[in-house]
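Note that one protein chain of the assembly has been removed; the remaining protein chains are unaltered in position.
Letters are used for the chains, namely A, B and C, taken in the order the chains are written, and counting of residues starts over at 1 for each.
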């Protein structure tokens, strides 16, 4: 029995780059958190500490900043592709790059150069590349999107085992914090930043619309409808993966105080919480397990 | 030398209450985090563990839920006053109540009962009351309001001691996460929820406008202008207190890569950060040190 | 092109159960955070909202509490196996269970029933089961173990591309926050709680010893040595996976103040950070990709 090195990757995580651009006196702002992971001929560095194959993570960070200057930052997906291809194309020892980006939104306030942080959801991109011409994948997405329906949600007809005490309900609050990611069929050659942005905004709108419009018998049903809607509306996408915690809102028992509670007063609980995870895909979607990790 | 009990208070912190109300089929949503602290005749409970003067924190929590049902939740300031007065008025052993509320915002999505969390700033209220007819104070405010100017900020002319290496600049990014609180002259008898809401929204707008419009020579100057603007526009307020971290955005040195950086690419740093704290008040503001703690 | 349901799972996350047991007047304490995820015949619940196959997450939570009472909590691995097998064995619609546990440590203070939280690393377990007699895996581990060497770490001989500015060093601080997980060859039939505990403690000791004793030419080398040591010492284990952020400690430039800095004063940075991820395994380790997810 010998001990051997298994899968590995390394890189610089969470480089916080802010890129300002100007159109005359009017400024634009992109605010990113970029994480790079590289893999390749890394036996030696693990086994003997020989760094000859290692591009320092510090250089990766510098590259993020330099590329933000050189190419600007259009859409996070294209910025991710640019970086990922660069690392593989320029370094013989690097055979694969993964770039994950989180983008924080800002809204304009009065004046041409003033902004307020849009504290809602974060836009995300996850890019894998074996280099120009090699295998690649692009996953767009969002995180921290908190949504709530005050009605239109039921839960009944479930299994009742010896540990079941939950009462069925035909009217409950349904709240969740959506993490959703969707895989593009290809890397969208020829797309400009505005194409990526439009695709993102419409996928997001589809998620919100499906959440609001689904009369829900279970959070799983809502999740499926949200994924289905994205794929039905966006032909460039082939798979959606979602994680949706059931942020429980428990109806408070007000009877001891002589009051009824006709779905008016809720306690918003922290833990534990239900957690629903699932994928929705088109039946012609090519397999791509590595695209998501 | 004897050992004695000093100032003390106790209560239930962070009761997360969500109140739904209906106008026909259209739902409204209030989402609060309520913290109650009571004080009074608490010698015995500390010295001997005799709880005869103690209203359990569990009962305080129940009261928050029951009041949300009974009175609804209009503005956080009036809900805080209602609760604070109740505890002092109803319990002989309680002579003072402090109620702190954080309100999370929600925006409507399509349909009458669907909402998305507005992840921006949190609205806050801090109420102190000695009971109906007694001394009272109301402090409104906000937290987590992140703002940024891409230009219009300078910093120079400062002291240079033996540990100073900072270069003066006449163009920098200015970013901060505003925590601001403003004290009302009185408890605004006769005000309805919409009056409190209007006061809040206009104070918030004044903060944002002053941040955007101030050509800043220091973050202190910006802070002062923000507070001044609130007081200039809102006669019902007499004091503003702010804490504003200087969220440093450092210009990245791109020279090693043969590039200039004309205020285009920044590194957003986490720690350390400058921290500017200050009060702005009208010269006729009555003293109220306890209003803020 | 049709839209179909892909892989999915659901369950109750983060049930916080504390189990007290007594040996005469001497109390023992186990403090767990248990997350259950189930999968199986879940087409209907996603497609139509029919919950006939769904064991409510609330029942899963109840089961965690009831099992803590009924069986006690010995080692987290066996408690996880017990729960996972129960869900699959008892519900025809459930074909697979995943149980993830985090255990918080407590140290005894004076007296038989008083404890102080050991704020160091968290012990973890991840169990997968297709039910009694079916495929199963057990991964033990730890998280939040922060370690630091003040010397004995070098970094040089790396690639220098056009974006490289990092200077090589032959003496730096090496600090990381270890997340390590190790896979057992089997589910260790016949093991008692003390066997699991001994295995855990010795794997942990091997990680610490290898970290301290490795003269490091790169964090990858340290990671590999840590994994190798665990496998060399524990025959019941076949694979170790680690994620180790390089918590950079930058030497402060004190020259402007007329001081040298002979590796004495460091700035501990937050972001960005290097991130090293890797697996070490025995060459006879059976493949088990699902064991880790």
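Following the convention adopted for this analysis, contacts are C-beta pairs under 8 Å (C-beta built on N, C-alpha and C of every residue); 3 or more make two chains touch, one makes a residue touch a chain.
This one's a predicted model, so the numbers in the text were calculated from it and none came from an experiment.
*Asks:* Considering the complete complex, identify which of B:21, B:93 or B:187 is in touch with the unshown chain.
*Replies:* B:93
*Asks:* Which candidate, C:48, C:132 or C:263, sits in contact with the chain we can't see?
*Replies:* C:263
*Asks:* Would you mind spotting which of C:114, C:132 or C:169 touches the chain that isn't drawn?
*Replies:* C:114
*Asks:* What is the set of chain B residues that contact the non-displayed chain in the whole complex?
*Replies:* 1-16, 35, 37, 42, 45-59, 61-63, 66, 90-91, 93, 155-161, 163-166, 216-221, 223-224, 227-228, 231-232, 239, 241, 245-246, 271-284
*Asks:* For chain C, which residues lie in contact with the unshown chain of the complex?
*Replies:* Touching the chain left out of view, chain C contributes residues 15-21, 27, 29, 31, 62, 65-66, 68-70, 106, 109-111, 113-121, 144-152, 173, 208-209, 211-213, 249, 252, 254, 256-257, 259, 261, 263-270.
*Asks:* Using the touch rule from the top, list residues of chain A that touch the missing partner.
*Replies:* Counting only chain A, the missing chain is touched by 162-163, 165, 256-257, 270-271.
The criterion applied here is as follows: only the chains that are shown with their structure count from here on.
*Asks:* Over the chains that touch one another, what is the least number of steps taking chain A to chain C?
*Replies:* 1
*Asks:* Let me spell it out: compute each chain's centre from its C-alpha atoms, then which one is farthest from chain A's centre?
*Replies:* B
*Asks:* Roughly how far is chain B from chain C, centre to centre by C-alpha average, rounded to an integer in Å?
*Replies:* Between these chains, centre-to-centre, one finds 38 Å.
*Asks:* Determine the centre-to-centre distance between chain A and chain B, using the mean Cα coordinates as centres, and give it in whole Å.
*Replies:* 31
*Asks:* What positions in chain A touch 2 or more of the other chains?
*Replies:* 15-16, 62, 66, in rising order.
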